[in-house]
Structures are given as structure tokens and as C-alpha cells.
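For this view, one protein chain was removed and the others were kept in their places.
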Amino acid sequence: MRKGLLYISLMLVIFYSVGPLLWQLITSLKMDYELTRIPPLLPENPSLVHYIAIFKGRMFLRVIANSAVVASLTTLFALAIGSLCSFGLAKLATRYKALILGFVLSISMFPPIATVSPLYLVIRSIGLRDTWWALIITYTTFSLPLTIWILTSFFRELPDEIYYAARVDGCTPFQSYYRIVLPLSAPGIFATAILVFIFSWNEFLYALTLTSTQASRTIPVAIALFPGIHEIPWGEIAAASVTVTAPLIILVFAFQRRIIEGLTGGAVKG
Amino acid sequence: MLTKFPLILLLLCLSLFYCAACTKTPHDGEKGSYVTIVFTHGKIPGDYEQFKRILRQFERENPGIRVVDRTLPSSTDEQHQFYVINLDAGSKDFDVLSMDVIWVPEFAMAGWLRDVSGLLSESELHDIFPGPLEAVTYMGKRYAVPWYIDAGLLYYRKDLLDDIGAKPPKTWDELVRTARLITERSKGIYGFIWQGKQYEGLVCDVLEYLWSHGGNVLENGKVVLHSPENVRALTFMRELIVRDRVSPEIVTTLVEESSRHIFGNGRAVFMRNWPYAWNIFERDGSPVKGKIGVAALPSAAGHPSASTLGGWQIGINRHSKHPDAAERFVRFLTSRESQKTLALTVGYKPTRRSLYSDADLKRQQPFIASLHDILLNARPRPVSPYYMMMTQILQPEFSAAIAGIKKPSDALMSAERQVQHVLGVRP
Partner (left out) sequence: MKRSEAATWFIAPALLLLAAVTIYPIIHVIYLSLHRKLLIFGISEFVGLQNFLFLLKDGRFWGALGNTAYFTALSVSGELILGLALALLMNKAFSGKGFVRAMVLIPWAIPTVVSAKMWEWMYNGDFGILNYLLGTKVNWLGDPFWALHAAIMMDVWKTTPFVAILLLAGLQLIPPDLYSAARIDGAGPFRLFRHVTLPLIKPMILIVLIFRSLDAFRVFDAVYVLTGGGPANTTETLSVYAYKVLFQTLQIGYGSALAVVVFICVGLIAIGFIGIMGRRVAYR
């Protein structure tokens, strides 16, 4: 009975989460003239014409590559810089911990629309306009508050004894950070990695302002270029949204096992 | 495993780092003896290659000038945002820009555009539609050249009207009568759909009613929003929904595309929209192919029909490093030949009246050729540097009246007060 309830809940959850994307998938297979006709729900002549259209000219591939590079590097840097900072805050005694955490948080408190213009001027003046680095630097910066807060919380959960034991064994602070604390906080690190990656993958406002050609354009900006002045190619947008969401899900699914591993290779408590 | 992982991570890092460093940033290199000008514009409909051919033709006719074109997101808000950020910063990154008809006075007053009054000859001035010319003029000078034009139209289902022997309506009351006759006969179809969402398009729609009832926004510099004609017009719009029941409630969410889809699925008798929808309706597979007619929008009895002017204009960045090359390009892009080519290939409606009697255009794009008279009567929205502020006041007030939140009279009174305040702002 309990198992039954569990599986029903799971079905509901999956339908709730996946439903709209499934609808996008169905829409992407419909020809233009039946895009907004319901009933019928399913396409009469399913066709891949929209998928072919978005990959024509190979520009979309370049855009996906841009997003992949920017998101990957952002995640790496944010995790590296953020975890170092969190370790410092969590394990090493500092007097200004509250102040630092507060300062870090305040970075995320301004509405992006207000800061986008001056930030653009800064990026332009150092000549990074329309490059990957403009986005990587921006996204890493704006991912740091969340990263630092999450990881500080995780690192704090680990008992100090482990840290002291490592130090007694002769580890430097960096070694204990690297060999002990990081592996034990795997669930937190991977959760943060997923969130930062998705944030960079989907960010729109800064990408729109800081990029101008396909040299550095990311996926959301490319999709915003699909519509014409009046006409919106909804079939293509649906195809694009399915195409760019699928790799994310596969990535997460592949990294799932690491999260579970992190869990069971777990902490020695008590 | 744990010791190999960091190594893999490091290699991944280095390779990505290398890739990132290899990004080629396009610079408009000025090697050799040629000059490069950058043209920014929204997405060109249809086959982009056709458009590029026009650019290459310009380069052939003007050796020494290269044109690089940059496509911006089509959303007018995003383009406006782009131009504001860049032009305020004095950017020289682009030379020629394509502007929405409502931005020109604002950009001109801000000092972002070059005076291009001299680019059009007297005879050309007589050949261009008066509406766009008025829209690009600020303080007696012209700051952009009209590129292509757009105007609001009435689309109707010829087949349904023929069934009851009705003609396309000339007055609003006729439209309501015809729509009701048809919707009473066939269920599941809306009478009249238009754009009622709170956005710029709403102002376009509402102005058509205000004007066709004899009202206006500004008259000789005075704000005349709260006039009996305007109250009648706005009340009529609300009554379309609640009293006449020819427009569904969902009209308050519709924009160009959503209304186009509904009409294109055969679920409405009348629709107000821009000319772009025609081609879509005539495509193969369209449920309404061959069943659509277009006409000028109806008006209140005793007043002429009114249609809101749309379209885009070409201007020159005041900080452009190559103003002469830019001027040449602007003249080329808005020339009779280019406008004809664009009309035939991507469907841009020319701003030069003589093209509408051109034999090729009439043969290949008969729909465009038939629009001449409607385009002649297209009226621009208030031509003022404060228009962007005005529309931000008008949109919520009009939306409140149409959604039934405020009485039309109250909405207009509030709008009048606010617009007066804005126009009274002096440095």
C-alpha cells in the first residue's frame, strides 16, 4: 500500500515536472499550420522540419558550444574559488565571518537590470566585449554568493575533530581542505555544481548585453533571435528548447551516481 | 579513483582554457584601403541570403566600403535597450541603425542621430508617404530615412461574409452587426479579435478607435485625451467585449501572433492586425487559405477610417567614424531599387509611393500593391521625444479601461493628467 502511494506520487511528480517539456516536444513535431490547433493533441504528420531548420547553417551548433564552454568553466571556477572561501570561513577562525557572508550576499541583492549597463561599460573598457571571458567572469562572480553560502553551511556540518585529526597527522590547511573536507561534502558540491551550471546555461540578460555575434553568443540569446518583427517561429523555438534541455538532463543523470557515491562513501560521525 | 579525478579535472580545465583563449573576436579591421561600416537591424524575414546580396551589391557599387551587418533580437524592447545602453555610452561600434518609427524623435533629441535632412531630394520627399516623413522629423529636421512601412488592417473571412451576403463593414456598428449575425449562425467562432494585452500594440489598436471616432491624443500641443469622442471610442472597445459580445475576454491577452493564430485556425470572423499575416494565411496547409480579404479599418459614422503607422527607419549614429560612407549606405538602402528588391524578396512594404504602381510589384506582390491607399492614410503615433514616456502612461490606463477595472472616462482623465505632467517637464 505504501509502495503504491509512493509510485503514484512519483508519477504525479514526473508528470508535473516533465509535462510542459513533453508538450514542447509534441509541438516541435507539428507542422506550422497545426501548431495551435487542439484537438488533436498529437501531430497529424509528425515531422522533423523544425529541428532541421534550427541546425541549418551550423550556427546553432556554435552557440551550443559557446554555452557549454562558458557554463563548464564558470562551474569550475565558481566551485574552486567558492569552496576555498567557504573552507576559510567554516574551518579557520575569522573574526569577520558574519561581515564577509553579509557582503557576499549583498552582491546578489541588486536587480540585474540596474547593474547590466555599468557592467557592460566595464567589460567594454577592458576589451572583453563579445568574448567567452566576459561571460565567464560575470557568471562566476554572480554564482559565488550561492556557492559560498551553501558550501560554508556544508563544511560547518563536518565535525571539527576530523579537521584537527588531519592537522595532527601533518596536513596543511590546504591538504585537509582538498583531501578530507571536499570529498565528504560531495552532495553539497554536486548540488551546487548543477545549480551553477544551469544558471550559466540559461542566463539571458547579461548574455544579451555582453555578446554581439556568434563568437560568444549563448543559447538563450540565440533563441531570442528566432522571432521576426511580428512572426514567431514557435515550432523552431520548441525544437530548440527540447534540444538544449536534453543534454542537461543527461549530464545530471550521468553525475547522479557520483552524488550517491558521495553519500555512501560518507562521513564518520559520532 | 579519487587521485585520478583531479588529474582529469585539470586536463579538462586546461583544454577549456585553451579553447576559451582561442575565441576569435571579430574586430572591424581597417586593413588596407577600405572602410567598414556596421549596420544593426532586427531579423530580416524570409531568406537572409537575399538581403546579403543587396549588401554585396552596395559593396560592388562602392569599392572601398565594406558593410558588416549585425542582427539584433527582434523584440523592439530589446533593441531599444541595446541602443540606449550603447548610444548613451557614445559607442562607435555601429554606424547605421534601423529604428522603430516611435524612437526617432527621442533619439534625435538625445543627440544620438546625425541630421540626414539632406539625403532626400525634393522629388523624393513628394514620393514618400507623409506619415513616415512626419515621424522622422524633429524640430524641422529629419533624423532618419523611412525604410519600410506598416499599418493596421481589417482582415475578414470573405467566405463567411459571402454566406450571409454581407460586404466588408465601413462603420464600427456595421462590423458589430455583421459579426453577430455570423456568430449566431456558426458557434465556436469569435466575432472580432484584436490586440488588447498591455503593451505597445495596445496603444496602436486604441489610437485607431480614438482617431476613427474623431478624437486624438494631442491637438496643437494640447493634451485632448479626455474628450467626449475618446470616451465614446474607449467605451465602444469595452462594449465589444461585454455588451456586444463579439470580442472574447481573452482579447486582453492577445498580441499579433496569438491573434494571428486564432484567426488563422479559422476561429474568428474579423481581425485587426498588420499586413504580415496575409502571407502566412496564404501558405499551403493554412486552414483559411483563399478565404481571407483585407480592408481599411472601419470608422464611426461621419469620420474617416484611421490606421496606426508602423515600420522602420534608417538613421546614422552621430558618433560614427565614417559618416560619409554611412550616408551613401543609407541612400542606397532606401533607394527605389533597393526598396523594390526588398519588397519582391522579403516583403517589406516600400515607403516610396511610386513603387505601388510598378508593374513588377503589381504582378509578383499584388497584395502589397493593393495596400497603397491604406498606407497613405496611416497616422503616426504622437511624434514627440516624450512618446516613450507617454506610452508608458497610456498602456496601463487603456488596459484598465478594456479590462473593466476603470471606467473609460476615468482612465482617460487620469491619462490626460499624467501626460500633461510629462509634457510640462522642461529641463
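Each chain carries a letter (A and B) given by its place in the written order, and its residues are counted from 1.
To be clear about the criterion, a residue touches a chain if its C-beta (ideal position, glycine included) is under 8 Å from a C-beta of that chain, and two chains touch if they have at least 3 such contacts.
Here the structure is a predicted model, which is why all the values come from computation and not from measurement.
Colleague: Who does the absent chain touch among those shown?
Modeller: Computed over the complete complex, the missing chain touches A, B.
Colleague: Of A:162, A:194 or A:215, which residue touches the hidden chain?
Modeller: The missing chain is touched by A:194.
Colleague: Pick out which of B:181, B:403 or B:423 touches the chain that's been left out of the picture.
Modeller: Among B:181, B:403 or B:423, only B:403 touches the chain that is not shown.
Colleague: Quick one: say which of B:54, B:119, B:251 or B:269 touches the chain that got left out.
Modeller: Hidden-chain contact among the options goes to B:251.
Colleague: Hey, which chain B residues sit against the chain that's not shown?
Modeller: 77, 80-81, 84, 88, 106, 109-111, 196-199, 248-253, 258, 261-262, 265, 267, 385-386, 388-389, 391-392, 395-397, 399-400, 402-403, 405-406, 427
Colleague: List every residue of chain A that touches the chain not included in the displayed model.
Modeller: 6-7, 9-10, 13-14, 16-18, 20-21, 23-24, 36-39, 81-82, 84-85, 87-89, 92-95, 97-98, 100-101, 103-115, 117-119, 122, 137-138, 140-141, 144-146, 148-150, 152-154, 156-157, 172-173, 177, 187-188, 190-191, 194-195, 198, 201-202, 204-205, 219-220, 223-224, 232, 234, 237-238, 240-241, 244-245, 248-250, 252-253, 256-257, 259-260, 263, 266-267, 269-270
Here is the rule we go by: only the chains that are shown with their structure count from here on.
Colleague: Which whole number of Å gives the spacing of the CA centres of chain A and chain B?
Modeller: For chain A versus chain B, the centre distance works out to 36 Å.
Colleague: Which residues of chain B touch chain A once you look at their complex with the stated criterion?
Modeller: Listed in rising order, the residues of chain B that touch chain A are 2, 9, 12-13, 16-17, 19-20, 23-26, 42-43, 45, 70-71, 73-76, 78, 81-82, 85, 89, 93, 256-257, 260-262, 264-265, 274, 276-277, 280, 283, 285-287, 312.
Colleague: In their shared complex, at which residues does chain A touch chain B?
Modeller: Listed in rising order, the residues of chain A that touch chain B are 31-33, 35-37, 69, 72-73, 76, 116-117, 120-121, 124, 129-133, 136, 183, 208-209, 212-213, 215-216, 221, 224-232, 234.
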